[in-house]
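In this view, the complex is presented without one of its protein chains, the others remaining in place.
For clarity, chains are labelled A, B and C in written order, and residue numbers in each chain start from 1.
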Amino acid sequence: MAEILLKNAYVIDPISGINGEVMDIAISGGKIVEEVSSKPEVIDCQGCLTLPGGIDSHTHISGTKVNFGRYMSPEDMRAGRTAKKGPMHITSGYSVPTTYGNSYRYSALGYTTLVEGAVAPLEARHTHEEFKFTPLQDSCANILFDGNWGMLRALEEGDIKRAAAIIAWTLNAVKGFAIKLTNPGGTEAWGFGKNVSCINEKIPTFDLTPAEIIKGAIRANELLHLPHSVHLHCNNLGTPGNFTCTIGTFGHVPDLNDKRQTLYATHVQFHSYGGTGWSDFCSKSEPVANMVNFRPQIVIDMGQVMFGRTTTMTADGPMEFNLYRLHHDKWSNHDVELETGSGIIPVNYRKKNLVNSIMWAIGLELALLVKNPWQCLLTTDNPNGAPFIKYPEIIALLMSKRYRDAEFAMIHQDTEKRVPLPAIDRELDWHDIAVMTRAGQARALGITDLGKGYLMPGAEADIAIYPIKTDEIDPSAEYEKIIQGFARTEYTIKRGRVVSRRGDAIIDGENTTFWVKPKVPAAYDIQHDPTFMELFERNYSVRMSNYPVQEEYLHRNHCIETETDL
Amino acid sequence: MDIKDVPCPFCGCLCDDVKIQIEDNRITGVENCCTLGNAKFLSKSRLQHPIMRKDGKWVEVSYEEAIDETARILSDAVRPLLYGWSGTVGEAQVVGVHLAEEIGALIDSTTSVCHNPSILAIQEVGHPGCTLGQVKNRADLVIYWGCNPIEAHPRHMSRYTTYADGYFIDNTATDRKVIVVDIRRSDGAKVADEFIQVKPGGDYLVLSALRAMVRGKSDVVPDSVAGVKKVQLQRVADLMMKAKFGAVFFGLGVTMSRGKYKNVRNAIELVSELNRKTKFTISAMRGHFNVYGFNEVLTWMAGYPFAVDFSRGIAFYNPGETSVIDLLEKKEPDACLVVASDPGAHFPKSTIEHIAAIPTVQIDPCVNATTALCQVQIPVAITGIESAGTAYRMDGVPIRMKKVLETDFPTDQEILERIVTRIREMRADG
Amino acid sequence: MNVIITFRNHENPFIPIEAEMITPDAFLEEKNEICVAVGNRSYPLSEVADFSIVGEASSVDDIEVLIRGDTSRVKRVGEYMSGGAITIEGDIGMHCGNFMSGGRIEILGSADGWLGREMKGGEIICHGDAGDYCASGYRGGRRGMRGGSVEVFGSVGDFACEHIAGGEVLIHGNTGDFACAEMKGGTVTILGDTSRVCANMSAGTCYVYGSAVEMIPTFEKKGTVNHDGVLFHHFRGDVANRGNGDLYTVHFTYLQ
Partner (left out) sequence: MRLTLSSGRTIPQGSFVEHKLSKGYQRATSIVYINHLDLMELGIESGDRVQVTSDSGSVVLITEATHDIPTGCAYIALGPYANAIIGGYTHGTGMPDYKDIIVEIEPTDDPVPTVWDLMEIIGGLRYGH
């Protein structure tokens, strides 16, 4: 593999404690090294901002639900079509682009690692198929356990170790990365068209509450020593007054891991709502952010909403149905037997709409009110809050009070009475942004050991070089330059190769899929457990032997083996 | 030797519990399979060599010559059409999409003549669906509308619905009601608790009436709608609303009859409406074992499930214009590649006349009706028996098809890759 | 400015020509080379047609384009046009006047499918028949035609005015099946007969001077009204869709 020497890079690398040093970076064999041989390819960065490759810790880019979002939306497809160009294949789509569209556009933004936020294990094979055609980013799949009958039965019996064993078997079988809970208990209730209201209500079918599922999954996760924590989409997404549910959930989270958080709560914007209905709907970002500030064991991501058309998609089937009843537009639903649900509807977030305006403010507030940027990561829950191509605008909003005020003047005028945003003066700096878009993600996902998220020797050579000279821009005033600068890298380097140059992909690429394999003692190998086998035999519509994702689907991959406490 | 849990490469049910007995690399027995799957597993006839038409006669040729000729035909074409795809796996379909993109072709699948209207409807109103196991475990009301599972998907009722054991169903015989809606009293209708006989082309009107009734607006509905008495409609609407979990399955009787996708749209909107009262899902009875897989592959690669025109360098989609029947009826294609399907047996006469009139190549293991219409046929391994790969069940669950027999025949994927390579070589040579 | 474009007979007359660049707007910019696509090849317009330009124009409304020859397979003429005029002497291919926002298109022959799809303004007059999806929306569409007017002197195919949300359409002849399906606004007048008209409509107004066969059974009868000196049955619906549209028809039949 070719060697590259980056000269005069202005580096911000929070994990390594580097905050704005001009330095050279040597790359060989796909990794950052101390030095290269005599004739590397030299790239003169000319003092441009150089960061570790971007990592999206919660996005929807591959799999059954995402593809159905494309399938049902020809109007979205025609909104973003590009022709074949060099090694770039054609792309279609705006809010749910084709796999190549996702890959090229993320690469142009400097992103090199993506976590698909919600994968039903029964359909994981599909996600892996699409990963192959998302060639410019490494990928991981969060696996849904919110309605997993095997796990729920074990938790009901109070057998955490058995629950952990079932999780371990499933993650290994479907080549998944982490435990995802989406509206725990709610997706099971949705099997008969119901939902759960909050964390202390009993769910149908199993003698459990959502709180018990969350706590059980957290303990199982730590027994398995998984790299990432439990990744939670709280109950009650999108409903006025849900902040109490969110805070209540956070209150249940123990601090069990000294390397990372114990709970990752995703798209918290959608879970920080006050009011008793839509008429008195308001922001409760302050109490939620305060809770996070007091509990270092929690990391959240924003789930920022940006104005315009997009497509919402989540495993939270009942929530999507409620959204459908509000919008009366197209609605898709896809329940997955014994596991989870999902729903999709298109939405248009409008500045003239008060609720949408408040949602927009809440996401920003969370990022500005959570004191420690390592605890609040930048996402839109792509494409739920907005397509990821809006990230540069979000960065600019966080760095510029003036930009926020200019935008605030455009939105629904009553917003001011419902949100604290206008009173928040904080402006994030370059280092904060580097944390919130890569370093924080790497640490939260537990993949720094794999060389992700930093730029010191030993790290994967995943690097983004932006046409930004930090000493020449006043972010507070020149927010347009922030947007332009982050919208298109000069170079995106993936595993030691320049994959994208000024917005165009220049090679085909070959991604790596990261997956976990907890080392489970024989007594906890559930594969041959008669009760577990019977569950499959009687209730699934596929044979147990056809369920695991075969090696053929992995292509290039990295298996993370973990020692367990079983 | 026995091989267990083999997925069946016949219909969209993709039953994955088939047991195959093999002796001397031949299938000698099949268990758990239906008549249709059995016939496929036990089939022995196939084309042994590539064949090409020369001077009005069929002659055997080498793979190399056949691939050369195919590459030449496709390179020269101004409006090439790549059609079929439902009888092969995703790994081959991907190569097909890349080929279409590279040569600026039209690409379409058998979807065009089966559930194309379902997709158009879903694109207007979405799709409240679920996996088949969800129906098996929960549904206390199953409605087959314009489809006949006994003849087209013989194990659908025993694996997923009427006769399947379900977690929440104590007694399948008494706790699960079945309604059949059709223009004729099919075999399925004979085992149903309620049969609704609709006049041909009347499905849309009946669905509208049911939607109004579910909304509590029975008063506007006339005494009889498309041959169905209002009292029966009211009884059925009540059954639907009282169900704990209702599952509608629909087939070609809905998609192919007058109004096409509007029929499906109305059925989906009925189901969406019912979700305000109880739990309801709706699912298309997809035909070929991997017809849904092609829709998935083309969607993640080009953004649309079928009928894509790459001729302008971007993906353009408009069924009715870029779909196979319309293209052939208007005599647009000047070359055609048929993969893993048999338009000769399934397309209207006027359209296959055009296939016969232009240079057409078929990639298929067997001699079929399309054979007569081509210039070249390239035999391949039988997908799901002699070659492995991914297929998507009618509910979107992906299943890996198995290779249970050894063969010297190349796979669809290999042949397609060789064609792509050959086209690139020809272009490089000018 | 007068532009005359005469399409020559093509070697393979069945392969459509996509000519979205033929709009008055395109001729306003001198440097613009007009290209067309024939299948997967692209050519300058001169490759498939003779054309002459006489006079000058200071605004798009000064430009008149006359199109002659065999144009029945020429697609997307007048797409996105914002002003001026196009006259087509013969038949025209699909998607004529897509997304048009102003100006006038007159077709002396017949039009193929998707005439005036998603149009926002301007005027289309078709002296012959129009194909399927006249004045309609696009796949997955929520809103079809939003403004302007379409007049067809002959008959139209199926799915006419599907998803229509605004503007006016006048059809002198008959329509095919499912005219005005999913109608959300605008006014459609059908002087001939129609079938399953206004299915699933939510708003808008439709007049049928002939007979509405296979009436959708979920419209509320509101009595009779006089309009334009003719006695119409007034229906409100589509009740199945919580609709509140108005359908007026002189005759109607149900499929009982």
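Structure notes:
As a working rule, a residue touches a chain if its C-beta (ideal position, glycine included) is under 8 Å from a C-beta of that chain, and two chains touch if they have at least 3 such contacts.
Computed from a predicted model, the values in this text were never measured in an experiment.
Considering the intact complex, the chain excluded from display touches B, C.
Only one of the listed residues, B:Pro50, B:Gly344, B:Gly389 or B:Pro410, touches the absent chain: B:Gly344. Check B:Arg53, B:Arg72, B:Lys230 or B:Lys244 against the missing chain and you find that the one touching it is B:Arg53. Touching the chain that is not shown, out of B:Thr255, B:Asn275 or B:Ser311: B:Thr255 (per the contact rule at the top). The omitted chain makes contact with just one of the residues B:Leu82, B:Val125, B:Ala139 or B:Ala152: B:Ala152. Residues of chain C in contact with the chain left out of this view: 113-114, 131-133, 157-159, 176-177. Against the chain not displayed here, chain B makes contact via residues 10-11, 35-36, 39-40, 43, 45, 51, 53, 56, 58, 112-113, 116-117, 120, 148, 150-152, 154, 183-186, 189, 197, 200-201, 252-253, 255-258, 260-261, 287, 307, 319-321, 323-326, 328-329, 342, 344-353, 356-357, 366-369, 371-373.
Definition applied: only the chains that are shown with their structure count from here on.
If you sketch which chains touch which, every chain touches every other chain without exception. Comparing chain pairs B-C and A-B, the larger number of C-beta contacts belongs to A-B. Look at where the CA atoms of chain A average out and do the same for chain C: the two points lie 45 Å apart. The centroid of the Cα atoms in chain B and the matching centroid in chain C are 33 Å apart. For the pair chain A and chain B, the distance between mean C-alpha positions equals 34 Å.
Residues of chain C found to touch two or more other chains are 138-141.
Among the residues of chain B, those in touch with two or more other chains are 123-124, 310, 312, 317. Interface residues of chain A facing chain B in the complex, by the touch rule stated above, are 62, 64, 67-68, 70-74, 77-78, 81-84, 89-93, 97-101, 122-123, 125-126, 129-130, 133, 190-193, 321, 324-325, 330-338, 344-345, 538-543, 545-546, 550, 552. By the touch criterion given at the top, residues 4-5, 7, 16-17, 90, 94, 98, 101-102, 119, 122-134, 136-138, 159-160, 165, 167, 244-245, 272, 275-276, 278-279, 281, 295-296, 299-305, 310, 312-315, 317, 388, 390, 392, 396-400 of chain B touch chain A in their complex.
Interface residues of chain B facing chain C in the complex, by the touch rule stated above, are 77-80, 103-105, 120, 123-124, 199, 201-202, 204-205, 208-209, 211-212, 215, 217, 220-227, 258-259, 262, 265-266, 269, 310-312, 317-321, 330-332, 334.
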